[in-house]
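For this depiction, one protein chain was excluded, whereas all remaining protein chains were kept in their positions.
To keep things simple, chains are lettered A and B as they appear, and every chain counts its residues starting from 1.
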Amino acid sequence: MNSNKKFFLMIIGIISMVIFWISWVSMNPADEKAMTTFVSVDELINDNINHRTKLGGLVKDGSIAISKTNYLDCTFVLKEGNTELDVKYGRTRPDLFKDGVEVIVTGQYLNGVFYADELQTKCASRYEGDLRNESSYNLNEIDS
Amino acid sequence: MIDFIRDYGLILILFILPVIFVLQPLFLPRIEKMHIQLDVADLKRKKLLIYRQIKELEMEYDIGNINNNDFISGRATLKKEVSEVIATLKSL
Partner (left out) sequence: MTPIAGGVALNLAFGFSILTVFTLFLHTRNGDQRLFLTGQRLALGISFFVFLATFILTFQLIQSNFDIDYVARYTSLETPFIYKISALWAGQSGSLLFWLFILSVYTTIVILQNQRKHNSLMPWVIITLVIVQMFFLILTNYVTNPFKPTEADFIVTNGNGLNPLLQNVTMAIHPPTLYLGFVGFSVPFGFAISALINGDTSPLWIQSIRRWALVAWLFLSMGIILGGWWAYRELGWGGYWAWDPVENASFMPWLTATAFIHSIIIQEKKDMLRLWNMSLIIMTFTLCIFGTFLTRSGVMSSVHSFTASSLGPIFLTFVFLIIVVSFGMMYFRRNELKSPRKMESFTSRESGFLFNNMVFVVLCFSVFWGTLFPVISEAVRGTKITVGPPFFNQINIPIGLILLALTGIGPLLAWRKTGRKNLIRNFTFPILTGLSTATILLFIGFRGYVVISFSLGAFVTATIGTEFARGIHARRKKFDESIIKALIRMVSKNRSRYGGYVVHLGIVFMFVGFTGHAFDDEKEFSLTVGETDHVAGYTFELLQLSEAERANHYAWISDLRVTNQEGTFVTNLHPEKRIYFHNNPDPNRRQPHSELDIYTTMNQDIYSIFSGVDSENGVAFIKIMVNPLVRWVWVGGFILVFGTIVALWPRKD
């Protein structure tokens, strides 16, 4: 076998190994946090999905309740369209977490409550205000 | 008056000057070959490049990255190349 064929076979071999490796990890991730299905809140409730999932939605105004006994624990209501869902979360809350903010929660749905172990808010790389609303401009910090 | 100067000055800079700058070469006599001056500079650069390559080859040989035969043939090729460049330079 001349060296050209050798190299060619070696390249084929490596490509096959790579495809196998990546496919294998995709099918059998070692960590349950490697891949999570993103579902809609409707789907979650209707199909009673109990494996680890990710949900997106808005924080319902006024629904954030912080536990009196453990400051880290909180509950709130996640709103996606018209569907609402109770969420429990027990870790450090991101700075931007408040009423009306868009969040992504990851965790498990059990008995009508979603137990989240991850909570993310959208990164405010832009400070979006409604520029047509005069009251959205009023930042006299330096004078106050 | 100042406004007039400012506005038209702006238009001049914005448009007319670049257009003159761009169209100017078109009024030169037709040239298809590059000036000899440019070729000399290029050849000098090429000579320097080949000298550096020879030096690097020697260094690789000293470290032991090239075997004897490859070194001799490689250096011969480079030396031939550089002598051709030097000859061309002399003729210009």
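Definition applied: contacts are C-beta pairs under 8 Å (C-beta built on N, C-alpha and C of every residue); 3 or more make two chains touch, one makes a residue touch a chain.
Since this is a predicted model, take the numbers as computed values, not measurements.
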Displayed chains contacted by the hidden chain, counting the whole assembly: A, B
Who touches the missing chain here, B:12, B:59 or B:86? B:59
Could you list which residues of chain A touch the chain missing from the display? 3-4, 7, 11, 14, 18, 21-22, 25-26, 29-31, 33-39, 54, 56, 71-72, 91-93, 95-96, 98-100, 104, 106, 120, 122-129, 131-132, 134-139, 141-142, 144
Residue numbers in chain B that touch the chain omitted from display: 7, 10, 14-15, 18, 21-26, 28, 30-34, 38-39, 41-42, 45, 48-49, 55-56, 59-60, 62-67, 70
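In the analysis below, only the chains that are shown with their structure count from here on.
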Using the average of all C-alpha atoms in each chain as its centre, how far is it in Å between chain A and chain B? 55
